[in-house]
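Removed from the display is one protein chain of the complex; every other protein chain stays in position.
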Amino acid sequence: MGVHAGVVFAFFYAPIGILIIFSFSGDRIVGQWGGFTLDWYREFWNNDQLTNSITVSLQVALIATVASVVLGTLSALALERFRFRGRRVFDALLYLPIIIPDVTMGIMMLVFFAEGIDVVDSLLGISLAKGITTITLSHIAFCISFVSVVVRARLSGMDSRLEEAAMDLYATRWQTFRYVTLPQILPGVAGGGLLALTLSLDDVVISQFTSGPGATTLPVYVFSLIRKGVTPMINSVSVVMFLASLVLIAAMLGVDRLRSTGSNVPSAVPRGDLSAEPAVGGHERGDT
Amino acid sequence: MTALTTRRVGIALVTVAALTAAACGGDDDTSAPAPAPAEEPAAEPADEPAPAPAEEPSGCAVGEVDGDLNLYNWSEYIDPDLKDAFAAEYGVAVNESNYDSNEAMQPIISAGNSGYDVIVPSDYMVSIMIESGDLMALDKAAIPNLANLSPEFASGLPYDPAGDYSVPYQWGTTGLAVDLAVAGDDVPETWGLVFDTDLAEQYGFVGATTLLNDPRETLGAALKYLGYSLNTTDEAQLDEAKQLVAEATERIAAFESDQYDELLATGQTALAHGYSGNFLVQFDEADDPDQYTYFVPEEGGTRWVDNMAVVIDAPHPCTAHTFINFILDAENGAALTNWNYYASPNAASEPLIDPEILEDPIVYPTDRSMLEFIADTGDFEINFSDAFIEAKG
Partner (left out) sequence: MSVSEIATGDADEQHTVAAATPAFEAAAARAAARRGLFMALPAYVYLVIFFAAPFAIVVIYSFATRTRTGGISLSGWNLDSYQRLGEQIVRDVLWRSLGLAILTTLICLLVAYPFAYYMTIVSTTARNVMLVMVMIPFWTNFLVRNYAWRLLLSSGGPLSSVTEAIGLGETDLLFTKTAVVIGLVYSFLPFMILPLYASIERIDHSLIEASRDLYANGAQTFRRVVLPLSMPGVIAGSILVFVPSLGAYVTPDILGGGKEVLLGSYIVTQFGTARNFPFGASLSVVLMVVMLTATVAYFRQGGRNL
């Protein structure tokens, strides 16, 4: 299985390798080696439109991820744990952003915001403009669903008696959530958050239709370049993003290790509970 | 209890829908304070022209600016130095965003509130956008440099005969580029290289050809090969062209609108269908520029013009007019062509354009009689689109 994982990683990183190699190539055409150069990195650094688009992308992705993780996790908890009015409609509504074709969502958000700006203007007298806000609002709209699906996959069939036990032991609802529920669903939340971040960072079509002057995301900028040729400059951007995320991850793991060696009580206790308690209760529940 | 909520959501949806519909043209009798703008003015031409009376000139003075310039342009189509020069001269910022096709740009403008001032649509798209009410009538008094345009471009262009809405920016052709190292030096300049099996085999183009992934361009090429107009609305002619493209699909490597020049330069293909300026830049970069050639086949081909136009609800119409006037300046027009290798419609610029570009028949084809503009065919566009999809299978 370890070998399999290695092969999968090779598959994942083969194009990344290509991308890194050609970011140092002197030839304008990606794929033709033209001698080692750092020119593309310099050109990237001096390209205002490009650096600006990166800032926009990061801003949008971070806000969209945080918002959709909160909203998506809450909705997953509500759907898996409770019966409430409108549950089925909500359930269906949550799937729609996943199954809608990109272009269709792009077009509808375009018209919605174009009209919405007029409505807000005529009702409230506030004149809004398309830009980072409209891109972010659209990204949240599709990210919620993805977070929710991943968290629900984690929650479904998970033993809810642990939570009841905690409540019986006079834990407040917040304490129960913080020390029992959250640690259990954390892998799902983290996975959903990663998915949301990735989707937001990679989206072209919806961003294209919802952006305004001066608010272009990186993928939209790159997409607009393809007709004139994608030069290794775009590779250099990808390499920088790649390295930056590596550094970020290393830092996060470092912090994680520090924390777990310092005091491993809060996170270790519920985890221990989880494995000690056979998770049999869950599967009888079926579809609620 | 679920049913009740469903209904409530339903009501909310209907309310929202009604509001939207009201905003879409106000053709239903809801008492909601219908927000003025018609969402697609083309839909209800009879409706009150909402955001700005289209026929009234902006009344801007020459060189007047009323805010930053929001430019929506093709990528790499303007020398960054020109943007800087404009910003410095008029004390405004230039915010440029880019699009990669007319079809991606038009709905964004048409929906309204795009925030853009100046856009650069191609010929057929100009006529569509004029008819849809997406463009502002130009205040020609604010653009004295219109006098610099060569007569060919000053008036009489089929898509905007009087030049009331658009000003030519750059122009070029669509044709074929050949890798002579594969095909030899005596390649006939014909669309038969694509559509005739024998010729394709003879010159080694089987599996090494790309065609534009665009129904009008590629079916247009087939129509030209058959001796028809590329703007035909005759279904029988289109059917013949469809058959040709379907047969060619078996022989080609790919339908490719973006990287056809790179594929040619890296030797993945030997014959490519594409736009003149792109090839030229690519040939220039090659180790041996003479290894490649570009031509519009003798049966004829497409000629296109990209144009500057002001968006109907442009937030800064005066800056927009000033920018158009700035680009039409003799020196700036020349700088544009010297930078992006496309032909200039600016007669006053010609003495300042690099002679190598000016004398290049690829950039400035001498015989333009066989060239044709793509025109919008209205409802027949659907036939083109369907025929292209059916040809691919």
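For reference, chains read A and B in written order, and residue numbers begin at 1 within each chain.
To be clear about the criterion, a residue touches a chain if its C-beta (ideal position, glycine included) is under 8 Å from a C-beta of that chain, and two chains touch if they have at least 3 such contacts.
Predicted model, so just to flag it, every value in this text is computed and none were measured.
Chemist: At which residues does chain B meet the chain that is not included here?
Modeler: Residues 9, 12-13, 16-17, 20-21, 24-25, 27, 39-44, 101, 103-104, 106-107, 110, 128, 131-132, 210, 213-216, 249, 252-256, 259, 268, 376, 378-379, 381-382, 384-386, 389-390, 392-393 of chain B touch the chain absent from view.
Chemist: Determine and list the chain A residues touching the chain excluded from the picture.
Modeler: These residues touch the chain not displayed: 1-2, 4-5, 8-9, 11-16, 18-19, 22, 30-31, 70-72, 74-75, 77-79, 81-87, 90-105, 107-109, 111-112, 137-138, 140-141, 144, 146, 148-154, 156-158, 160, 163-164, 167-168, 173, 184, 187-188, 190-192, 194-195, 197-198, 201-202, 204, 218-219, 222-223, 226, 230, 234-235, 237-239, 241-242, 245-246, 249, 253, 256-257, 275, 278-279, 283, 285-288.
Please note the rule applied: only the chains that are shown with their structure count from here on.
Chemist: Chain A touches which residues of chain B in the complex?
Modeler: Residues in contact with chain A: 1-2, 4-6, 8-9, 19-20, 23-24, 33, 35-37, 39, 70-72, 74-77, 95-100, 104, 107-108, 111-116, 257-259, 261-262, 265-266, 278, 281-282, 285.
Chemist: For the complex, which residues does chain A have touching chain B?
Modeler: So the residues of chain A touching chain B come out as 28-32, 49, 85-89, 107, 110-115, 117-119, 121-123, 129-131, 208-209, 211-216, 221, 223-230.
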